[in-house]
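See structure below.
One protein chain omitted, others in place.
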Amino acid sequence: MKKALAIVLAILIFIVFALAFVKIPFGEKMSTYPHYYNPITNQTSNMSLPQHYLTYGKNDTGATNMVTAIVVDYRGFDTLGEVTVLFLASTGVGSLMYVENKVKKKVRRSNAVVETGSKLLFGFIILFGAYIFIHGHLTPGGGFPGGAVIASAFLLLYLAYPKFHAKHEKLSVSESIAGLTFVIVGLIGLIIAGYFLYNFLPFGLPTYLFSAGVIPLIYVAIGVKVGSELTAIVDSMMGVRE
Amino acid sequence: MIQYYYLGSIALIAIGMYIVIAKRNLIKIILGLDIMDTGVNLLFISIGYVKNATAPIENVPGPYVDPIPQALVLTAIVIGVSVMALALSIAIGIYKKTGTLELDEILGVKK
Partner (left out) sequence: MDLFTIVSIILIIITVITAIIAAEMKDLLSAAIALGIMSLIVSILFYMLQAPDVAITEAAIGAALSMAVVIFAIRSTERWEK
């Protein structure tokens, strides 16, 4: 009875959402989007917001990857908030899963192939993650995927070695340094130009590694922060074995 | 005409909603929330798609797809997994206190 009711409700939700999305076109050109209204100059622009970002983004920020330009530069303050949510979630998991005297039970060792293979792969996965977040302003990727890749490298070690244990103190040190870098870079911009996260370094030539001002710096900080926080989450969830 | 991408992501949202309403297992409910999360992300990205366009990385010419939904979803995925871990650790705490994951037994409801 309850199940049938839930199915009916789900179908109803499906129909309502589908009717709501009939009018929204798929794959339409961006010139058909509505133009944005600028409250500072008090007039409507002659292009839509994504068109504005795609047209002026390269000159405004120096980055080639427009997603990075939006995440770190145009909406950098928003990203600081997201990273704070991540930090709070990681802290919450750590405090909820805290056990004082971890019961060390005898755990079976995994076989030699898994141990050797994961030891060999670990360095390469870390290198790949670092590559992803260092080149975040040039190629697809950035701090969030790079941090996730680094955390998955640590996950591999957790799965291969049952006794492996990442030191929480070191993780929190790297996390704090990364968070402080983000805030301090933002505050330097506030001191120099009067607004938070001002891009005060020279832009350089586009498509070069040292370009786009502070964007690589902030994205490396985000990568380290996301990587250490996700590793801390994996470690806390792992630590409840009894 | 309605697009198949919209239909698929709305179906994911509806399935997640069905799990949250009908199931009584805490971990199952959290899995349902994750399915809803994935559906919403897919909906966002498919709204930003432009036909015959490339990814918004400006070392090739040509029309690009809308970069704003991608920027929003990029952070939403990472936030999603950390919030799911928080919810799962709360569920583990409830299991340690009550010895069960079924919502009816936790609340003391008779079937």
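Each chain carries a letter (A and B) given by its place in the written order, and its residues are counted from 1.
Convention: contacts are C-beta pairs under 8 Å (C-beta built on N, C-alpha and C of every residue); 3 or more make two chains touch, one makes a residue touch a chain.
Please read all numbers here as calculations on a predicted model, not as lab measurements.
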### Query
Among the chains included here, which ones are touched by the excluded chain in the whole complex?
A, B
### Task
Pick out which of A:30, A:67 or A:185 touches the chain that's been left out of the picture.
A:67
#### Entry: Among A:49, A:155 or A:217, residue touching the chain not depicted
A:155
## Note on the structure
Missing-chain contact, candidates A:53, A:87, A:144 or A:182, resolves to A:144
### Task
Provide the residue numbers of chain A that touch the chain removed from this figure.
65, 67-68, 132, 140-142, 144-145, 148-149, 151-152, 155, 159, 230, 233-234, 237-238, 240-242
### Summary
Touching the unshown chain, chain B contributes residues 4-5, 7-8, 11-12, 15-16, 18-19, 23-25, 27-28, 30-32, 34-35, 38, 41-42, 45-46, 48-49, 53-55, 57, 65, 70, 73-74, 77-78, 80-81, 84-85, 88-89, 91-92, 95, 101-102
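Note that only the chains that are shown with their structure count from here on.
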### Query
If you average the Cα atoms of chain A and of chain B to get two centres, how far apart are those centres in Å?
16
### Query
For the complex, which residues does chain A have touching chain B?
2-3, 6-7, 9-11, 13-14, 17-18, 21-22, 24, 26-30, 49-50, 53-54, 57-58, 64-67, 69-71, 75, 78-79, 82, 85-86, 89-90, 92-93, 96-97, 138-140, 142, 144-145, 147-148, 206-207, 226, 229-230, 233, 236-237, 240
### Query
In the complex of these two chains, what residues of chain B are touching chain A?
2-3, 5-7, 10-11, 13-15, 17-18, 21-22, 46-51, 55-59, 63-64, 66-68, 70-71, 74-75, 77-79, 81-83, 85-86, 88-90, 92-93
